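Apart from one protein chain that is not included, each protein chain of the complex appears where it belongs.
Naming follows writing order (A, B and C), and every chain is counted from residue 1.
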Amino acid sequence: MSTKQKFGAGIWHFATYVDRYATDGYGPPRSLIEMIDLAGQVNDLTVVDINYPFSDPTLTLDEVEAALKRNKLSVIGITPEIYNRQFAKGAFTNPDPGVRKLANELINKAADVVRRFGASYVKLWPGQDGWDYPFQVDHQELWKASVDGVGQLASENPDLKFVIEYKPREPRVHMSYDGVARTLLGIEKIGLPNVGILLDFGHALYGGESPADAAQLAIDYGRLFGMDVNDNFRSWDDDLIAGSVHPIELFEFFYTLRKNNWEGVWQLDQFPFRENAVAAANSAIDFLKQVERGLDKLDFEAMRAAQKKHDAVTALKLAQEALYSSH
Amino acid sequence: MSTKQKFGAGIWHFATYVDRYATDGYGPPRSLIEMIDLAGQVNDLTVVDINYPFSDPTLTLDEVEAALKRNKLSVIGITPEIYNRQFAKGAFTNPDPGVRKLANELINKAADVVRRFGASYVKLWPGQDGWDYPFQVDHQELWKASVDGVGQLASENPDLKFVIEYKPREPRVHMSYDGVARTLLGIEKIGLPNVGILLDFGHALYGGESPADAAQLAIDYGRLFGMDVNDNFRSWDDDLIAGSVHPIELFEFFYTLRKNNWEGVWQLDQFPFRENAVAAANSAIDFLKQVERGLDKLDFEAMRAAQKKHDAVTALKLAQEALYSSH
Amino acid sequence: MSTKQKFGAGIWHFATYVDRYATDGYGPPRSLIEMIDLAGQVNDLTVVDINYPFSDPTLTLDEVEAALKRNKLSVIGITPEIYNRQFAKGAFTNPDPGVRKLANELINKAADVVRRFGASYVKLWPGQDGWDYPFQVDHQELWKASVDGVGQLASENPDLKFVIEYKPREPRVHMSYDGVARTLLGIEKIGLPNVGILLDFGHALYGGESPADAAQLAIDYGRLFGMDVNDNFRSWDDDLIAGSVHPIELFEFFYTLRKNNWEGVWQLDQFPFRENAVAAANSAIDFLKQVERGLDKLDFEAMRAAQKKHDAVTALKLAQEALYSSH
Partner (left out) sequence: MSTKQKFGAGIWHFATYVDRYATDGYGPPRSLIEMIDLAGQVNDLTVVDINYPFSDPTLTLDEVEAALKRNKLSVIGITPEIYNRQFAKGAFTNPDPGVRKLANELINKAADVVRRFGASYVKLWPGQDGWDYPFQVDHQELWKASVDGVGQLASENPDLKFVIEYKPREPRVHMSYDGVARTLLGIEKIGLPNVGILLDFGHALYGGESPADAAQLAIDYGRLFGMDVNDNFRSWDDDLIAGSVHPIELFEFFYTLRKNNWEGVWQLDQFPFRENAVAAANSAIDFLKQVERGLDKLDFEAMRAAQKKHDAVTALKLAQEALYSSH
């Protein structure tokens, strides 16, 4: 029996974006307060993840808190911006030790914001940590720096959780935390209880993983601390509306969470470059609710029996019936 | 016997970049004049492709011309910016007819700049023309608009060449001019002599084409009007240094041009996000010169004989010997 | 209002398979007659595509016809085996002119079987025509041979249709008829009315095409002569059960056919390596019926209006509602 599910989103879902071509952006810049007010318009959205530092340096935490409050939103995580110009050659793995130190300091400040908002974790997304070319880096040193950088933060902040959001690539051509297994290897090496994974459905998908399998593995290591969803065409992190391309695998992903009694916020990590942000979020959450009802309907015993035999035809039939009839 | 090869580059090779994460850019913005001065520092670079309109609206054509002159550079093409905010939902295929008209007007202005600089062509790179989602567009109308938009320009400017630079995707999740064969279908439908292809080696590579085969096909239709090179890992348009990952296929690409007596500028389309732009260009051109010497050494008759038998082992041996011994 | 849809399958759906590892096969070999008897057990399957020559050389056409008759099956196409040992280096493009002649003769014999069974077409799937290595072939000659080989057959048999089933690769590392646009270029070059495309949904998907867009393009050239469906993970021709991974894009594919009033058999091209063949076919056809009902329910006018605006969110909602509520 399912309890009422909580839904969340990265606050950047409500931003406008630039890319290397549309350098003037896909829309006029939005302030954090405007983004929060948009998030407040989404049905059943109650939780957000916020980037830090704020693009407007004069904006105070109190102002942000007030905006959140009037939109009935709470903060689940803080994402320090360790992937902008300063960190273009890496945060934890930057060849310049001074920059590595800056990254540590910035993340420690973000940790304080986590405490201030009573959030659940600092989210680490080291998108610039990795390499572009063959022969560019010493892979031993690079990986060691990736692991040590996170380990140091976790030791410095034993009261807080750190979650690593792995991704195969972008902006770096190859990210060092590139997949679930590699990230778990790093976390095991760190050996601290307060480091886990934030599993992005789309990152798993386009990294060639089965998102359900990735979730199970992270759970089996006791390290699935958070997750978010979106969709893509398996070759890039398109951050499309959840359910728009791969509804069956999304259902299997949530089936895996439910089966393991994993409780947590179902978050969105979408980039609606050309869509209305509120409409895109509502579209995803509508489908997530269908998924939730589908899980309530799904015959878990029959599914287990089919999986016991690796019986794909029966398993698929059970999944289709439960998901589609829950529209 | 090879004549002295001319080398060129898109002027954006010397820009700094932003992306959706490093929104503050990978370096301080550079003016077009600064970019031209950097291009002037590259060994043996004599030709550039320039974006239009200039980001600084006060910059005059005379000023640009003076900067080019003092750097001994000439202009091969003008690339109108039909992929920024205004055209986020497409230039030729925008759902808003007013925006389609704006695109036409902008490109016509770019055509005048081509005339002013005595350049060879207007380059069309419709990176926002396409779709993101299943069911988003009527594919018949979208493709018709893609073809008609280019056809209209070609009729309006019979004295000029228009080249289409196809690419599978980015920024649009799927571009309508996505590959060499689709683009040739469009060009044949247009039926005018002044529309051709600018073949980007990396776009072919990551679209699953053999760049050599794509070049041959475009040549066989009399439509290979230009080309540029770079490198990537076959799953994205990384715009890395030419020769850094796929030297053999680059060599086969130029072998195909030489075999067909295709004469033209060997251009670079690289985005050195984290590298020194001049060093990255020199690195590529050094390898291109090795390629040129390799072609001088290659036994074309023996290669033809091996290919006649589809003898991959012998063909590879001939290619390796010619290329590697030309270092 | 939809008429009762006809369903079909390649008869190899009911075979057992070998691959380069399981050289002893995924099950004991099955005779063509056994396959036909299995096909007869599938609900609502009425049409099959048959390979030629039969693996048992003593089997007569009369025996096959009798087996078909008792299973209430008719023949839609004949697929000559131009991809086995003899043709390992190509059928139309084989470096040996004697082998090219053999291919032509074999296909002409297959044409007679088409006539004998009153089938709709000879299906050409030139899976060995292409290349494996850089520098292996002269791309101009290879493509010319690909086109000429099909053209000759079409001239020799003006009373019959020939359909080309393109695919990016496998078994050849790169097939010459690799995508919809390339195949249309070839067909236009041939210039005969009796050559068309058999569009395999999975081949489009894993070639990076939108299957709906590919279908529309083939229709716009008057060349969509047949189609079949299955599913995969976009990186290989997995030939999984239709609807098991990409239900939305499958729905868009059939939406495109319906919108264009394309009438024809909905065929399966699945390889149930480890599944019960009848169950796998029933699973797919059950989903195809859901698709058919979904099309009956879909608000085509509202969809057109959304697509006119490139409104992905609304279009997705319409598609989801129609498809899921038709379970």
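Here is the rule we use: a contact is a pair of C-beta atoms (placed from the backbone, for glycine too) under 8 Å apart; a residue touches a chain by one contact, two chains touch by 3 or more.
Values in this document were obtained by computation on a predicted structure and should not be read as measured data.
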{"item": "Residue among A:24, A:44, A:148 or A:213 that touches the chain left out of view", "value": "A:213"}
{"item": "Chain A residues touching the omitted chain (full complex)", "value": "89-90, 95, 131-141, 143, 168, 174, 178-179, 181-182, 184-185, 188, 207-208, 210, 212-213, 216-217, 220, 248-249, 251-252, 255-256, 303-304, 306-312, 315-316, 318-319"}
{"item": "In chain C, positions touching the absent partner", "value": "17-27, 83-85, 88-89, 127-128, 132-134, 169-171, 173, 233, 235-236, 238, 240-241, 244-245, 271, 273-274"}
{"item": "Hidden partner interface residues of chain B, rising order", "value": "208, 233-235, 241, 243-249, 274-276, 279-280, 283, 286-287, 290, 310, 312-313, 316-317, 320-321, 323-325, 327"}
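Please note the rule applied: only the chains that are shown with their structure count from here on.
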{"item": "Chain C against chain A, contact positions shared by both copies (same if over half, else different)", "value": "same"}
{"item": "Centre-to-centre distance between chain B and chain A (centres being mean Cα positions), rounded to whole Å", "value": "35"}
{"item": "For chain A paired with chain C, centre-to-centre distance based on mean C-alpha positions, whole Å", "value": "39"}
{"item": "Shared-contact residues (touching 2 or more other chains) in chain A", "value": "233, 235, 241, 244-245, 274"}
